[in-house]
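My questions all concern the structure below.
For this view, one protein chain was removed and the others were kept in their places.
On to chain A.
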């Protein structure tokens, strides 16, 4: 999407072309490097019309900001009235942004270069009040940043999308982060925006179900009896069939568990890539990423994405956009397929082996190990330790409504490990017997908190009181940059009907919807503070919980 791009006007051989947007009375100046770039201009004009909805929104926002500035200035002293024509008329602005490329790396210093580089401005530098100058400079810097990204988008290999336009805004105000949409369900504006986005991608919107407890009203709550796939036409033209199948598996809980979901996602994407053909006049690196976006929204609607899935998707998108444009389609596709295979092999399979190697050092003969729920990694470790003839026994703790511990119990008993099974209410009864606690994790947050199945933090808390060491096992691909200190802000609400249980032919909560003061809450995740965790075993080694940001930093350096 190239509607505007700016190049320093100091260049000698330069052509000025003025592009006028048909619907708004703002002017965008395109500086091109020579007469032979008319195709660029026409292309950007056309693309401008196609994707005009986002552009319109952005322009509307811009106008609003300009109006706000105007109002603020009108309240203040008269000397500032000189600025208002300057801020309303875009033509001087692009000229002022001549210093765009050089000043962009330091957007915080925007106020300084802007006055210096604006000989056409009436009174830029000596601004009596800081506020108007700053907002004007901020706007200028925003435009500059946007133009930079558009110029970058012109180059092959980078994906152009509506979401990219939001990036420069958040880059400039690092303090203001955008909240993800799935934790703002009670904000009607956000819901409307999401609905529009899904409409554009032709994905049905899943409606919330049942009364939500007020503390969690900002999260989605769906019913398992109404999967998204019922609202799709068959055969679905927009969404690849393996993705539809995957979405159904997620929403019905057939594929559950962080590793299983990520692997299933990657396999489905492999199928998508195999069936993909590049349309004419399109580049694989950009078009494939665009094709994946509606799939990801669809999967998000079926069941919110987990942190590990998010990291996997980031990796795939990066790999796709790094495909050189000269690469032939078949070659590119095989390259992508091998990349995905390697990711699964390295980050999941081999990581599990490395983690078992470290964990076995911590299991000594005569140990009584407590595990919670069903973590594929912890089960793997215990089976490996048993094969290396360590003598230990396991206590499996389980909780309603998922009762995942039964699956873990089944797997361990099959191997011949002696197990005990309790429900979480008997935790303080059983803990004096326990020598170690092994927990799996859904994600490790940047502040050292462990996000895992609901009930994990309870186990860690009680274990800490009994002075029992708590070990968390987690692969590094589950480390995420998010920061969370409580389980309320970002969580997942499962189907409330799961809490209904039928005993002796009677279902007590059958008509819970009719009772107006009753709400059922079925949380999926909770967050454990690092003080309760003694050790985290990752494929990089054994680290304390507080060293997670160090590992993230080291990983980012490697990439």
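Convention: contacts are C-beta pairs under 8 Å (C-beta built on N, C-alpha and C of every residue); 3 or more make two chains touch, one makes a residue touch a chain; residues count from 1.
Everything below uses one rule, namely that contacts and distances are computed from a predicted model.
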Among "EF-hand domain-containing protein", "THUMP domain-containing protein", "Translation initiation factor eIF2B subunit alpha" or "Sorting nexin-2", UniProt-listed name of the chain not shown: "Translation initiation factor eIF2B subunit alpha"
Option from A:144, A:240, A:303 or A:436 whose C-beta touches the chain left out: A:436
Residue in contact with the excluded chain [from A:338, A:428 or A:546]: A:546
Hidden partner interface residues of chain A, rising order: 362, 436, 467, 469, 471, 531, 534-535, 540-544, 546-547, 550-551, 554
